[in-house]
Every structure is written in structure tokens, then in C-alpha cells.
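Only one protein chain is missing from this complex, and each of the others stays in its spot.
Entry: subunit A
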Amino acid sequence: MNFDIGYMFSLIPEIMEYIPITLFMAILAMILTIIIGLLLTFMRSSKLKVLNYIATVYISFFRAIPMLVQLFLIYYGLPQLFPVFTKMDAVTAAVIGFGFKQAAFASEIFRAAFLSVDKGQMEACLAGGMTKVQAYQRVIIPQAFRNALPATGNTFISLIKETSLAFTLGVVELFAEAKMQASNTLRFFEAYLAVALVYWAIVVIYSFLQSKLERLLEKPYRT
């Protein structure tokens, strides 16, 4: 069989050098996802019809278009309309693209997470003299956070994987590095398997950390 296992393992450290850029993109995109996702959630529960409508259209649009189309739209398309965007580097474009898209999905997660905190607790806060903001801070958001964590964790895992698409904009991250190694040596299987193993390891470690956090947050709910 034409498979050089030694070569594959020798590639792993080289590919791993690109973990920082991959995680950098994933984490920034996640922060953007959370900010825009929360904004969309509040817009959708707003009494102002127009905010509600904007959020609904946003979600419908970003859920529908393929990630690649969106990245190309932002990186190659926007500068044509607005010259300022020619200065935007590929990493920024990728982060914006990932964040904008995942926010559409995350807003649904957040909405469900808030809805599953029963409204009686908000009433108990208000009746006890708290302001709405205090109630959100002290009682509602901590519980919504715990409700949202498992699904939001999956979003982060999706983001880690999606960052591989940034290679199409010229960003050298995990996958782009593997691709280059592969075309240098023509050992495609080794290179792609090596990068697959690196992604796997990242996701396994992340999942482990998340399950630790989940257990911690579960404490009040264990009978």
C-alpha cells in the first residue's frame, strides 16, 4: 500500500503551526456570532415591527446562502461597490463572513434559551423591585447561558471547521498548509489525513473543556 505513515506524522507538527491562525479566526468569528446573534434575538422580541422584520430577513438570507458564496461576496464583491473594502484583508473578510452567517443560526439558539427560562422568574425579580436590566444580569442571562451552551458549543465546532474555507481567500491556515504540503510532495492522502487528525484533536479537546463547563453549570439542576 502506498501510504507513508512516517511522513504523515512528520507533517503534523508543521501543520500544527497554523493552529493559532485557525483558532484566531474561529474565536473572533464566535465573538461576532454571539454579539450579532444576541442583537438579532432582541430585535426579534422587540415590539418595534421594523426591527423584527429586519432580523427575520437577515436570518432568512444568511441561512440560505452557501458559505463560499458569502465569502466571495464579501472579499471580492464588496470592494467593487465600496472602494474602502479593498483595504480589508482576507482574515477580516473571513471572520466577518463566518460571524454573520453563524449569527443567523445562533439567534435561534439564543431565542430558545431565553424562552426556556420561565417568565415567572422575571416576574419574581420585578415584583421584588429589580429593574429589567438587573433581572437579566442576575437571573435570566445566567440561566439562558447554561441553556444555550451545548448548542452554542456546536456552533463553535462548526466555526473551527468552516475556517478551512478561508483558504479560498488566500489565508494560510491549517487546511491551506496541508494543501501546500500535498502539492509539494504529491502525497495527498498523508497530508489531508494529517490535517484531519489535527482538526479532530482540536475538537476533542474543546469538547472536553465544554463538558467540564457544562457539568459545572449543571450543578443547580441536579436532583
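Assorted remarks:
Basically, a contact is a pair of C-beta atoms (placed from the backbone, for glycine too) under 8 Å apart; a residue touches a chain by one contact, two chains touch by 3 or more; residues count from 1.
As a working rule, contacts and distances are computed from a predicted model.
Within the choices "Regulatory protein YycH domain-containing protein", "N-methylproline demethylase", "Amino acid ABC transporter ATP-binding protein" or "Heterotetrameric sarcosine oxidase delta subunit", the name that UniProt assigns to the complex's undisplayed chain is "Amino acid ABC transporter ATP-binding protein".
Of the options A:12, A:67, A:88 or A:139, the residue whose C-beta touches the omitted chain is A:139. Counting over the whole complex, subunit A has residues 117-118, 120-121, 123-131, 134, 138-139, 142-143, 146, 219-223 touching the chain that is not drawn.
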